[in-house]
Structure formats: structure tokens, C-alpha cells
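All protein chains but one are shown in place.
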Amino acid sequence: MSSHESHESHDHDHGHHVTPLIVYNGIFGGLLVLTVVTVWIAQFDFGAANTFIAMFVATIKASLVAFFFMHLLHDERLNLITFGFGLLFVSLFFLFPLLDITSRTYVDPIKDNSSGAKYEKVLKAQKDHEKKHADQLSNFSMFRKSGFVLPSTDEKEAAPAPVVAPIEGTPAEGTPVEGTNPVPVQ
Amino acid sequence: MANTSESSFWMPPQASTIAKEVDDLFDFIMDLNYIFFIIITVMTVAFVVMYRRKSDDQLATSDFDHSILWEGAWVFVPLLLCLVVFVWGFRLFLNLSVAPEGSMEISVTAQKWAWSFKYDDGQVVNDLYVPANRPVKLIMKSRDVLHSFYVPDFRVKSDVIPNRYTTVWFEALAPGEHRIYCTEYCGKDHSGMYRTVKVLSEEDFAARKKKGFEGRPEGQSPAAWGKELYSKLSCVTCHSLKEGERRIGPSFWGIVGREGETEDGEKYIANEEYIRESIMNPMAKIVKGYPKSMPSFAGQVDDDQMDAILAFMKTLK
Amino acid sequence: MSETQADPGYHVSDKKETNYIHASKGLLSWILTVDHKRIGIMYLFTIFATFALGGLMALLVRLELLTPGETIMGPETYNRVFTLHGLVMVFLFIIPGIPAALGNFVLPLMLGAKDVAFPKLNLASFHIYIIGTIMALWTTLDGGVDTGWTFYTPYSSTTNTPVIMMTLSAFVLGFSSIFTGLNFIVTIHKMRAPGLGWERLPLFVWAMYATAVIQVMATPVLGITLLLLIMERVMGVGIFDPALGGDPVLFQHFFWFYSHPAVYIMILPGMGVMSELITTFSRKRIFGYRAIAVSSIAIAVISFLVWGHHMFVSGQSAYAGMVFSFLTFLVAIPSAIKIINWSTTLYKGSISLDSPMLWALPFLILFTIGGLTGIFLGALGTDVHLHDTYFVVAHFHYVMMGGTAMAFFGGIHYWWPKMFGKKYNEFWARVSAVLVFLGFNITFLPQFVMGSRGMPRRYYDYTPDSGYQIFHQISTVGSWVLLLGMLIMLVYLASSLRSGEVAERNPWGARSLEWLTQSPPIEHNFHEIPTVVEGPYEFPLAGANTASEGMDVSGS
Partner (left out) sequence: MSNIIIHKHAHHFYDAEQQASSAKLGMWLFLVTEVLLFSGLFVAYTVIKTLNPEMWKVASEQLNWVLGSVNTLVLITSSWTVALAVRAAQTNQKGEKNKQIVGLLVFTIVCAFGFLGIKYVEYSHKIHDGLLWGTSFFNHPEHVAQINGAVSKAFGAGIFQVPDIAAAMKTAIAAAQGTDAYAAMDAAMHEWTHHQELVHKYPELAHVGDGHLFFGIYFLITGLHGIHVVIGMSVLLWVLLGAMKGKFYKDYYTPVELGGLYWHLVDLIWIYLFPLLYLV
């Protein structure tokens, strides 16, 4: 089709289609209601499903805006296709990194790579360390509790919660807190 | 057990059990390469020669411009071959990634621009010592930026990442020495970040390990050994031995007993205690006017080595 | 070339009018022009300059590697030089290369349009490109960055070189690229001449369309990646910084989501030029028009699915590795189709070896090598050994330099008469083409060997005992031959501008619309918009008195 045809062919949809007021107002009402729904539904805990439900409602709202406020419904089909294509690539962008991070430990799992294990390790470390220094630490909560996570020096020994802050991307080795020497100034 | 083979035209020697498998796939793909390259080139050159334009108004003698048969053929034949290569490659990759049960574990730390290898008995060395004919699994992490552990003769490679562990495993075929490279760009001395894998027979390995792989050799003075460590631990990259010469860090010449001022204006005297701290926890005191770029050597330098280094430093005046 | 057999059925006027070059005078009339032809020309000369700069850096790198240890510069300098080589060649030369320079000039002509859809946006895109270039150069004078063109974290977020400025420059250049792509998509959709249906588009236009899609879809992600990197440095947001609990591998996902499709931004236009050259210089309808057109689009889409093959040993999950490896092999197929179709097009054609063809044929050979060696890197098992070695370096130079750059120069020689209405010295053109072909192979073939033997890339130094030196030396010598070829080209093209003989309207007897208007074209391209009645490659056939019926029969 030449562009002559191409623009004649959709003369009728461009510009000459005016959405009636009632539709706009209806959509607006719908959006308000859905917003309330999102907030209301967020109070219940469906576990993992939470995000999906929220995204589902959000998607309904988004499509209302796109199809009616942004006229995708009555506009040239090409614009709809363009936008859809964009969303396709967005979904790819989500798909692969997620595939990676969720399956990293399947082959030859190493502990400490999944954050869960990371935290258990640190909490344990903090307990041991609390026992050791209970007396000095009594007024020193933020050190005992700041669960700052770094690779342990060796997977054999359970590293105490390190308090030496990382310097220029060099994770410092975990060293137990001596109440007597505060963290060196960097 | 097979021995380390000579290097071929394309590939370095096969020094690990996996190396042969890798090379088989490599050779297979190389054959495919030759075949297809010859087909394309011969076709092209032949057509150019045969249908070369002789006169200015010569026209094409055929309008042969599509053929489902041909196009189908050169969609499906390559696709098929590709799938074969893919499956082969993936199976091989799993072998490369999953270490056999009961492999010997060595934990590896990479940092700008040095490797250190820690054995289960706690000793830390800067060259990798492994027994022959026994699977070895390296559990690696980095202290600063990305590095990559690569032994061409073993055909193994894996990035080394801060805050996470990665692994490689290999089973060396026979005693010998092989080069370790860093293959993830990591700055100034990226290309200087190579070490040696020293493959020892099972007995030698046990013996050497007992008395420490890199303990002070008999008859060598602590100072002399310290001088060795000075280059081995790559202190040399940042600290000169010439009087007052400034590299990234201050010179070692006359360092013992030197007096000066730290970044936050405190006076210091570089006695043993100070030097020990500066090596183990460099950020504690930074000499005025120098960058905070020294990595900690905690867990890499044991007491003997520390004494040796101090002994060496004392000779520098 | 007799006019009679060019384009029967078109209204052709040969009365000379003032062409776009002389339409208006003065520097300002160029800097502020909205004429796609002038913008294309300005791009062309800027890109020549950036190519020269990148080439110079390459020569320095090769020279440094001539001997082990320090040859001409220290490691810090070396790291900056190879980084700059990468950045300049990727962002300043090869990505804008064919689309912005040749595409801008030729595309509207091929569509029978008066201009691109948004001329002012087009000009803006050029100005933005200049700004980005200046920023990049400024950073270089400011000491240069040493991160490698990939900006991998955490190195890039901790090194004390002016990374922020350089990242900003790449960010800005991204906008230029997006605007060009956006412009082309709209132009191709809305500005086609009457009768010019999708199946009558020259394959160069199809390739440009596919390229534009990638530019529009992928470049924004580069933008956000670089912004996040800047935030890492400015604010210390730790998304990519392991020291702050972030994930450095995530940065690689972000980066390659753009930079792998970008590889096809680089090669697809080259493939487009190839289709034009092969058909014109064998005077034959392209073999498998549909297959080639569709494969361009296929490549554009699949290219978004394969980025993980840059990360097989990066600590990415083995399953992600598997998926990416599989998809990578899928993307190999469309390229294979193109290659074989081109060489089949030559069958029973009338093949002339005019200089543009002498750039096209090497493309065929070199791109084949580049593509085939890709199989080693797509296969997980072998990639572990070859990743980040000179094998990879050689591979992508065969695709980028041996592919795109060859096509770029082929295109320049092909459209040069149309652009400037001048001829260049045919003899020296052939000499230069041959020299470049030879020099290229001498430079990069040895790199395959030393790569598979374990020479890592981005290395300032190598030990004498490692046995890599001989390959480095051959390679370095080759780079000088390459240089000689380029210099010769520079000379005869320059002299053609000064004193080339006048070129006629359609020197090659090509059939697509850009050859309908005079050389150089008038300001509004066409005296009257042509009505298209047949496909772009309807070359008359020996013995047949009428050309066959357009594209409708082909590939169906």
C-alpha cells in the first residue's frame, strides 16, 4: 500500500472519531474505584500472590487509560502494535534476569549465594558474638544489630557480623567488635 | 592415566581430564567451519569467474530468484547441525560446572592483582599446588572487582565475583606446571595477574603440604625470604625500594622507624606494631597524601611471613 | 551504461537544476539545514574523522603489543587507549556509521520521498551526536577512562578516571541514535511513494527498518543502565555494587540487553548495503527477496533473546546459560540464509568487478568467517575456554570490521557519484579494496590462533615464554597494511571531490529510485514524485524483451 492509500484508508478514524463525554467520565469513575480496590485488597496477605493481584488490578487500570484516554482503541492499528511491541520487549527484559537469579543455585549449589542463607548465617554470627561481648555491647545496639552482609572470610568459620565498613568496594574482613576500640574513622 | 599431551595447532596442551572432551567439540565445530567456508567461498569465486561481465551491455542469463527447495535446505541443514552442537556443548558445560563428589576443596581469593589459595589446614599460598589424578574444586571469591580464573591447559574458566562464591573444578593428568591467567579486565596490572598451578604427585603433595608449600626454604634467611614475598605478594607494584620514590604507596626504603603524619593529622612512628596493622588493616591509618588503595592482607600473610617481611624491611636502610 | 535500459516506465528528466550542494551557500546553511542529504553528508565526514581516531588508537594498541613489556606506553595509558578504541569505534563510528550517514542520504530517495518524516528531529539528532562526540573527546583529554567500553561494575564504579563524563557522553549519543531510528520507522511507514508497497522496497530499506526497530527498543535500556552507573558513583546507590549488597552480574544483564542487539544495529545496515551491491553488480534480481527481508526482521527480534551468551562464565545460572545458548543458535540461521542467498544471486548473473563489488565480495568471505567462528562461542562447552581471549577479539572484528566496515566503504563507493556527482579513480579504488582485504586478514587471522591457545584479551603484556609474540607481530604488521589501504582511499576520494570527472545520473545501471534523480540530487530530491510499478531489482534479462512482473512472483 502506498502512503496515499495508507492515509486515505484511515481518514475516518484519525481525528474524526470523538469519544463521547460519558465514556471519559465512566472510565474516570472506574479508575477511582480500582484505585480504592488496590489499596483495600493490599490489606490481606495472599503471600506470593500479593504482587500478582496488585499487578493485575494495575494492568486493568493501565489498559483503561491506554485504550480510552489515549485512544488506542479507535486509533490507527499501527500505534497499538507499536506499543504492544514495546511491552513485549519489556517482558523479555524481565524474563531473563529473573531466570538467572532464581536458578543460580540449581547446578552445584553453594551456600551463601541465596540471600536467605546469608541472613541466617549473619544472625547466628551475631548471636555468638553477642555472647562473647555481652558486657561491652550493652549500650551498643546498632553494632550488634546492623546486619551488614559481606562474604565470610571462609565458609568453614562462621564470621561474626562485620562492622568495619567496606572501603572503595573492598569488602572488609569481618572482625569482632571490641567495645574498647570503636570503628576506625575512614 | 593419560599424560599431558603436546599442544596442537589450535589448542594448548591437554593437561586435565576435561581438556580432551573440550577439544573434541572444538575440532568438530572446526570441521564444520572448514566445510561451510569452502562451500561458500568456492561458490562465490566460481560464479564470479564463470559469469564475469565481458562486455558493458552483457545481461544476466537467468532470473532464477527463488526456490523453496534450496532455501528450505539451507535453513534446515544448518539448524540441525546447530542443535547438535548446542546439545553437545551444554552437556560438556554441565561436566565443567559440576565437580565430582569428594573433590578436594581449596578456597581462592582474588584481589587486585594477586591470587591467594587457602587449604583446609589453614595455610595460604600464592601459587596453586594440586595433586595429580584427583579432582580439585576451587571455591572462589573476590575482594574488590571482578576477576576471572583461567587455566588454558585445563580448559577451565570462571569469573570471580565479590560478595558471592563461584567454583571451577579440574583433575590434572600428570605432575607439571601450568599458567593461571586473570581474564576479566581488572585494571592496571590485569595482565600481570598470573600465577602457576604446580601439579604434584599424590605423595609429594602430601609431603609438601605437611611442611607448608611456601614455608621458608631451609638455609634461606628470613630477610631473603621476605624479599621474595615482597614481589610474590606484589607489594612491589605499589611500594618501591628506592629512597623516597613514590609509587601508589610510600617507598619501603628506611620504613622501619619512619615518623610522619596520618590523614587525620595524628603523628605515627612506623614500628613493628604499626607496620603489622598497616598490612592487616591498611585503612586504619593512611599516611598523609596517599590514596586509600591498599587491600588488606589479613588471612593471606601468616606470622612467619610477617616476621620475614619485617626482617626484610629492617635491611632497607 | 546506456540510459535506455534504466527504469523504463518512469518519467525521467535529465535537465540539470541546482543540486542540494549549491542550493544555498555558507557554513550556517549547512549547520542549520533540515535537508536529509546535507545532514547525511555532515554525518559522513564526522564519521570519517571518528573512524580515523579509533583507527589510530587501534594502531597504538597493536604497536604496544609488538614486544613483551613496555614498547611505547605504560599499562595505565594502554588501558585508556584500548578503552577509547572500543568506545569510539562502537558509539561514534559503527553504530551511526551506515544508518546515519548513508541511510540519511539514501533512504528518502529510495522511498521517493522529499525528506524524512521529521527533518528538524533529524538535524537535532545530528547536533546531539556532535555534542556527544565532543564530550567523549573532552573526557579523553581529561585523562580518559580505563574501564573498557563495557563499563563493567564494580570496576567502573570504583576507578578514579572520569567515568561519569564518558558515560554521559554515551548517554547523549544514545538519544541521537534513538531519534534517527524513530525518524526512519515513521518515514518508511508514512512517506513511501505511490505504488511502493512493502514488497517493492529495496532490501536496504528493510534492513534500515529492522535496525531502526532495535535502535528504538534497545537504546533506552542503555540509557537507564548508564544513569544507574552514574548514580552508583554520585550517590552510592548499591544496585550493582557488591560492597553495598548489590549484584554486579545484574549490570551485565542490563548492559548486554542493549549491547547485544546493538551488535545487530551495527551489522544489519551492512547486510542491507550488500543486497544492493550484489544485485546491481550482477545485474540480477536478488535470490530469495522475501527470505532476506524477513530474516532482517527475524534478526531484529531474536537479537533481544540472546544477550546472555556474553555471560556464560560470569557467574550466571547454568540454566540461563542453556537457554541463551539455544537461542543464540537460532539467530545464526537468518544470517546463514542471507549469506547463501547473496552468493546464489551471483549464479548466471553478469558480474562486474567495479570497486564497490570489490568491497562487497570480501564482505561475503569475511562475514562468513566471522559468523562461523561464532559457533565456537555460542556453544557453552567451548566458550568457557575461549571467552575473553583473542579468539573473541578476532571473531567480532571479522563481523564488525570485516562485515560492517567493508559494507560501509562499499556503500560509500557505490553512492559516491550520487552524493557528489563526481567519479573517483577506479584503479586506486581497486588497489585500496584489495590492500584492506589482505591487511585485515593478516591482522586478525593470527588472533584466532593465539586466542584459542589462551591469550586473554585486554592484556597490556604477555610473557616471552608464552609463545604468543610471533602472532602479535604478524598481527601488528597486518595493521600497517590495513592503514596503507585506508590512506590510499582517503587520497583518491579527496582528489575526486576536488577534480573528479562528472558522474552521470545512474553510473551502475541500478534500478532503485535514488538513481532516478540527477546526481547530485536537487534540493527536493525529485521533480515529481515517481509512481512505482515494479520491484527494485527488475534487471532486464538476456533474450527477454520485457522485464518480468515486479516482486510479486519472487520468493512466493
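In this document, chain identifiers A, B and C correspond to the written order of the chains, with residue numbering beginning at 1 in each.
Note that a contact is a pair of C-beta atoms (placed from the backbone, for glycine too) under 8 Å apart; a residue touches a chain by one contact, two chains touch by 3 or more.
From a predicted model like this one, the values you see are computed outputs, not experimental measurements.
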Counting the whole assembly, list the visible chains that the omitted chain makes contact with.
A, C
May I ask which residue of C:119, C:162 or C:507 touches the chain that does not appear here?
C:119
Of C:53, C:216 or C:357, which sits in contact with the chain we cannot see?
C:216
Touching residue (missing chain; options C:109, C:135 or C:182)
C:182
Missing-chain contacts mapped onto subunit C
34, 113-121, 178, 182-183, 185-186, 189-191, 216-221, 223-225, 227-228, 231, 235-239, 244-247, 250, 253-254, 524
Those residues of subunit A that touch the unshown chain are 3-4, 7, 10-11, 14-15, 18-19, 21, 24-25, 27-28, 31-32, 35, 38-39, 42, 50-51, 54-55, 57-58, 61-62, 65-66, 68-70, 75-76, 78-79, 82-83, 85-87, 89-90, 93-94, 97-98, 101-102, 115-116, 118-119, 122, 136, 138-143, 145-149, 162-166, 179-186
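Rule of thumb we're sticking to: only the chains that are shown with their structure count from here on.
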When the centre of a chain is set as the mean of its C-alpha atoms, what distance in Å lies between subunit B and subunit C?
34
In subunit B, what residues contact two or more other chains?
94, 97, 144-145, 162-164, 166
Could you check subunit A for residues that touch two or more other chains and list them?
107, 149-150, 168-171
Can you list the residues on subunit C that touch subunit B in the complex?
1-2, 5, 75-76, 79, 146, 148, 152, 154-155, 158-160, 242-243, 245, 248-249, 282-291, 312-315, 318, 321-322, 325-326, 329-330, 332-333, 336-337, 339-341, 343-353, 361, 364-365, 368-369, 372-373, 375-376, 378-385, 387-389, 449, 452-454, 456-463, 466, 539-544, 548, 554-556
Touching residues (chain side subunit C, partner subunit A) in the complex:
154, 157-158, 189-198, 213, 217-218, 221, 241-245, 247, 249-250, 253, 257, 304-305, 307-308, 315-320, 323-324, 532
Flag every residue of subunit A that touches subunit C in the complex, lowest number first.
1-4, 6-7, 78, 85-86, 89, 92-93, 96-97, 99-107, 149-150, 166, 168-171
